[in-house]
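All protein chains but one are shown in place.
The block that comes next holds subunit A.
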């Protein structure tokens, strides 16, 4: 499947030219490209409707048209289609790489401005609009605590739910649970934030707080759990299904009860895959802004108690600094964004490496 282009250039001597399909010479594609660019430059500057960017875009379109026409004339329609689609697919790749590279480049170059020790040791408490320093310590604490609590809630619940779906569930009820886990994957993060706002902050928390609704890091953790649960259930479910049946049957044949087989044989076998899924879910939850904005309140001071008073988080810190009018705020926002991306990427890379090392599917 690899290459068909090179094999034609070294033609076997036994084959006469009359038996071979005609092909465009190798210099045809670059020649058409140059011609297309020149024509587009003449058109654009002749009518003065745009700049160099338009020349490139128009040139690319002309190139596609020219390539199709030339290949159609020499090689036939099927080959012309093949060439055009191949060129389109390659250009889609180039087109998408540009903005993504720009995002990464901006993140690193702008984020490096405030990447100093002070940023990781101070909070935004008593930092006014004219103060250049101030940091994200409180936000980092908030992110770690909220995501940690959410993980503690979700992992047991998600793994048990997956065990039910794979090992015990039969019939319509299990199908309904599977179906709604899938549906739950698509719940927008802001809706889960609103749910926790309506349920926990406005209805339950006044019971503990003299009748006033209280924002807290724990509420944010609840909202993040709603987002993490379906991811963990799905990945665990997939991993449990990959555990070979002979392992289970061997345990049953030795008289081990089913629950013990699951806990001692099935789960340990699937563990690396489950851990991968959990880490990916954590990485996604750490980057969520909307639910934290709605239910954690977001304070400027360091608050290590997730059950009382406002808490911030890294993503919320980015959002708040982005909306701040101070001229020092954008630098803080970009550095916090860089920190957040670093945290998320480390988790993701670790998860992927773990998945690659312990592959159950074979």
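Here is the rule we go by: contacts are C-beta pairs under 8 Å (C-beta built on N, C-alpha and C of every residue); 3 or more make two chains touch, one makes a residue touch a chain; residues count from 1.
Here is the rule we use: contacts and distances are computed from a predicted model.
Within the choices "cytochrome-c oxidase", "Spore protein SP21", "(2Fe-2S)-binding protein" or "Phosphate transport system permease protein", the name that UniProt assigns to the complex's undisplayed chain is "Phosphate transport system permease protein". Checked against the hidden chain, the listed residues A:102, A:125, A:209 or A:305 yield one contact partner: A:102.
The omitted chain makes contact with subunit A at the following residues, 1, 4, 49-50, 54, 78-79, 81-82, 85-86, 88-93, 95-96, 99-100, 102-103, 106-107, 110, 155-161, 163-165, 167-169, 174, 176-177, 179-192, 194-195, 197-199, 202-203, 226, 229-230, 233, 245, 248-249, 252, 254-264, 267, 280, 283-284, 286-290, 293-294, 315, 318-319, 322, 330, 333-334, 337, 340-341, 344-345, 348-349, 352.
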